[in-house]
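Incomplete set of chains, arranged as in the complex.
When the chains are written out, they are named A, B and C in that same order, and each has its own residue count from 1.
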């Protein structure tokens, strides 16, 4: 399973400003855990950085690590949201996964990270 | 008539988070109850799951079951909304049906499910 | 002039729910009252039905009746809004008329029906 330790970061160059960073990976692919058939998605990471930003090449490698994982749409979107939230501790973060045509369907899963809720749970 | 018992579900993998799941079926077809001519639509199911999610293949079979049903645009959109609301008991749910060209018209019907109202009525 | 008596209706199949019905007629044509040249528009009827819905084929015939009428953009949009409001008595209604290129211009007229105002005026 894709390990968030792959993710590298660098210091936020403008920490005093709330500005939005949005990276869309157009070549995400994983595998359906039931049929073994490949799934394809464009995955957008949209966040307001706090102290650190995610380094783009490491984010690519993190996404590549899902290539042969069997995992459902809903689960992978939430896992990416959790992993990036844990690593970046951003001011806000959302993940939008746009899944390409599968059996006449397209799907979009959108998850928002919330540090508060997680803190309460800890 | 399409039977909601066809619909299968699986446990919501992130029940603590309010995240949005959106499936669009691009190949919906039913039949006009007056002329018998086929109608075509793209139907979007957008919901925030509570305890369960709808399984995609069963949703496809549920939609296929309308293939030879004679039913009006307004009625089928509301029936899908009712069926999915009853099965999923979601935190929120809306159905958007985009009907393709018929006699120089395109149509869109949008219905929102509301468990509260229904509970009051029961 | 197009007669709203052409419009046929059927009972709203889900009167307990506020849901949106939107029909777009892509082949509206009338005539400029000054030059006699044809005008073309796509006309959208968007409403929340109360007790009744408009039947689509009668709506088409109602629109066809403008084919040889000389009438201005602003006037025809408001007349359609008045006619459909009077016939349907909907919870809400808006008309959006998108006029195609004429002398280097495209135009959009958007009118919203308000039963309350009309009631006060009566």
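Keep in mind that, in the parts below, contacts are C-beta pairs under 8 Å (C-beta built on N, C-alpha and C of every residue); 3 or more make two chains touch, one makes a residue touch a chain.
All values reported here derive from a predicted model rather than from experimental measurement.
*Asks:* Assuming all chains share one sequence, and 3 are in place here, what does the full complex add up to?
*Replies:* 10
In the analysis below, only the chains that are shown with their structure count from here on.
*Asks:* Sort the chain contact graph into one of these: line, ring, star, complete or other.
*Replies:* Shape of the chain contacts: a line, open at both ends.
*Asks:* State, to the nearest whole Å, the distance from the C-alpha centre of chain A to the C-alpha centre of chain B.
*Replies:* 28
*Asks:* Could you check chain A for residues that touch two or more other chains and list them?
*Replies:* In chain A, no residue touches two or more other chains.
*Asks:* Please output the residues of chain A touching chain B within their complex, sorted ascending.
*Replies:* 72-75, 77-78, 81, 101-112, 114, 117, 121
*Asks:* Under the touch definition given earlier, write down the residues of chain C that touch chain B in their complex.
*Replies:* For chain C paired with chain B, touching residues are 10, 12-14, 16-27, 49, 53, 56-57, 59-60.
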